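With one protein chain held back, the other chains of the complex are shown just where they sit.
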Amino acid sequence: MMTQGIWPAVLGRFDWHALPFVRAWENPTASEIIGAGAALLVIIGAVVVVVLITRLGKWRYLWSEWLTSLDHKKIGIMYIVLAFVMLSRALIEAVLIRMQQAAAIDNAGFIAPDHFAQLFSTHGSIMIFFMAMPFLVGLINYVMPLQIGSRDVAFPLLNSISLWLTGGAAGLMMVSLVIGEFSTGGWSGYPPYTELAFSPGVGPDYWIWAVTLGSIGSTLTGINFAVTVYKMRCPGMYLMRMPLFVWTSLCTSILMIFAMPALTVATALLALDRYLGFHFFTNDLGGNMMNYANLFWLFGHPEVYILILPAFGVYSEVVSTFSTKQLYGYTSLVLATMAIALLSFTVWVHHFFTMGQNADINAVFGIATMTIGVPTGVKIYDWIWTMFRGQVRFTVPMLYSLAFMMTFVLGGFTGILLAFPPLDYLVHNTLFLVAHFHNMLIPGLLYGMLAGYHYWFPKAFGFRLNEKWGRISFACWVVGFYIAFMPLYVLGAAGVARRTQGMFDPIFRPWFYLAGVGALILVAALGALFVQLWVSIRERDANGVFAGDPWDGRGLEWSTSAPPPEYNYACIPRVHGRDPFFDAKRRDDPYAPPASYDAIELPKSSMTGPMIGVVGAATAFGLVWHMWWLTIIGVLAIIATVIARSFARHVHQIFPPDEVKRTERRWLRAVAEATPTSREVEMTSVNQGVAEVSS
Amino acid sequence: MSGPNDSKRDEIRSYAIGYCVALALTGAAFAAVHWPSFASTTTLAIVLGLAVVQTVVHFRFFLHISLRKSARDDLQLILFSMLIVILMVSGTLVILFNLRARMM
Partner (left out) sequence: MSANEIKHAGLNLGDTDELTHGQAGSAVFGFWVFLMSDAVIFALLFATYGVMLPATVGGPTPASEYKILSAFLETLTLLTSSFTFGMVSVAMKHGASRRQLLSWMGVTLVLGAAFLGMELHDFTTMFGDGAYPTRSGYLSSFFALVPLHGLHVFFGSVWIIVMMVQVMTFGLDARVKINILRLSLFWHFLDIVWIAIFSVVYLQGLIR
């Protein structure tokens, strides 16, 4: 029916079997029903959101205040919302993988091999590109401009475009659940398996275009952040006075600028192979698939530091604040960060020690890999010394920091093992590796992002998160992690390959059961996080910190109201040291109003970002399904949008001095009325966001 | 201090010098290949050497990258980029040629 007349030109290679419902109807196995259920969930979710917004009459508000906003704070929040949505999906997929492997010992299990392969591919791709990246980019977006005393990032419009490219790519991932199927080639998409000869379907194309859109967004973000840090610092904020989170943001941005292009090249060349019959990575006519592994990991290794460095920054802030002590070894932390960033470009071969290059090359890269342990170790010592004899408080962010330090060191040890080529030959591609990188990424990324979320949430929304549920969630994340992943070290050392849909040896069963229980505890952890958010919103009036400084903060970000006004600072601050706000509180009155206020100019909202993101995703969808008309229209529309935007003038809005004055007055009155809180009771509702200062 | 008119003359001169030197270098590279007079590896070394010099010329005269203190950001960025590019390109060539040799 759809192969006749004009249908092929319109619908490309779409046919009814692309819909999981049809597949489940014709072949009602557990695996297909789960697929259809997931698709249904996406549709219901989308419908519920749309209905809810319509019922509340919030479309206009959403559009003009959020979706088109160029305010770095709102963009940051939207990134983090996206990260949480994608985290939920990827975590559910992880549980399904775990359940299948627990069930499928000498038994087919309940998920078909092809579906299983899609699960680990989406889980990995989403966790890296659409959970971790948006989370850290969102956090940097929110915090970094505040910390350097700026009113926005260097290129606010570009910021919105990056957000929407990332969002469009994440949308494409969601669409792949409902229309068609996803890649079965893992998060790294190695050819020749992902070439047309072996994967003729739409799966790898979804992967290619989602990842490409996301990586373009990340490159642009990196440029934006790097220029912001270089050019937008307030007077007195010399490089060596910047908060550590700004330093790690800068290094992460530099890694994005130079590493993401390698991914773009790898996916683009793979696309040329698949779409135009080129021979970069094919088996025949001179293709060289080893070059793909090389290009992919030229990006892939720096990528793990893109993920981990911002978390290091968060820990530096959190440990110092909740120990009421200056960060120990500031200079060494900065140098260690730079060393890690540079070294991360020199170790990529450790991901393919077994590919066949000679032992000398492997040795060089093995040694380079082990070297990274040194600056990382320096950091751990610095954090420990920061706590030493400090007034340490075990708040939720601090708990995450402590769990990180212990767990991350463990993962680091297994990393040193893997850096040793002969040993890597034994456990390459086993669950040992899976255990290792989760052991790095869960403490080194997820805990860090969650610590940052708890730490800066009061700044962003004006009230603290509930402590009790925070602790419950924390306990689940930590316990769940150990139970879910320690067994994988055992299994991997015993030789169980990763990405395996079924096993035969019953001796593995207890370990897989254990890991399955761990995964369920991790789901509980995420659930507790959502409960916490719900509870905190309900009791927000009791926990308000509008005055803006709930933790006796040290950096500039705590010196404005919570949430900060759109322009961040009524007057651009001037700093005199590394902990400007902390020192100002001890030296003089940091809340003294200025003699007068000036008008403030900020960028107006723009629909360019949403346009480019949505049209970009549609273009990619057209490419996936070979709907060439859609692709052509999409590309032309993007070019037209960019050109049209370059003709726009009057792109700024002005906040008149009176309005600024009114806003500031209201805040300063709240500061004056609040009772200063001592550190002992900062976790109770006594805390109104003004710190008691004893000096 | 120089006024706008001096700077205009200087700027035009800078572009003109850059143009002439670039033409000379390109011409030399072209000649080295078109009328071969050295062994092929020597010729290749000459061509690549001339290309490097010409790149520097373009940076200096067309992109106005200088060693002056206030422009260090750009210079540092270029040097860092070159470092990364050299790491990536030389690493790729070494690894993949090694693999190739071992498969022959």
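Read from first to last, the chains carry the letters A and B; within each, the first residue is number 1.
One rule holds in what follows: a contact is a pair of C-beta atoms (placed from the backbone, for glycine too) under 8 Å apart; a residue touches a chain by one contact, two chains touch by 3 or more.
Note that the structure is a prediction, hence the values are computed from the model and not measured.
Considering the complete complex, the chain that is not shown touches A, B. Between the chain not shown and the residues A:Q100, A:T166, A:N224 or A:T376, the one that touches is A:N224. Screening A:P28, A:G45, A:P200 or A:G277 against the full complex identifies A:G277 as the residue touching the chain left out. When the full complex is taken into account, the listed residue touching the unshown chain is A:L285, out of A:L285, A:I507 or A:A595. Residues touching the missing chain, restricted to chain B, are 1-4, 7-8, 11-12, 14-16, 18-19, 22-23, 26, 29-30, 32-34, 36, 40, 43-44, 47-48, 50-51, 54-55, 58-59, 62-66, 68, 70-71, 73-74, 77-78, 81, 84-85, 88-89, 92-93, 96-97, 100 (touch as defined at the top). In the full complex, chain A contacts the hidden chain through residues 154-155, 219-220, 222-224, 226-227, 230-232, 257-258, 260-262, 264-265, 268-269, 272-273, 276-280, 285-288, 291, 295, 298, 643, 646-647, 649.
Just so it is clear, only the chains that are shown with their structure count from here on.
Those residues of chain B that touch chain A in the complex are listed here as 73, 80-81, 84, 87-88, 91-92, 94-96, 98-99, 102-103. Within the complex formed with chain B, the chain A residues making contact are 230, 254, 258, 262, 288, 290-291, 294-295, 298, 345-346, 348-349, 355-358, 361.
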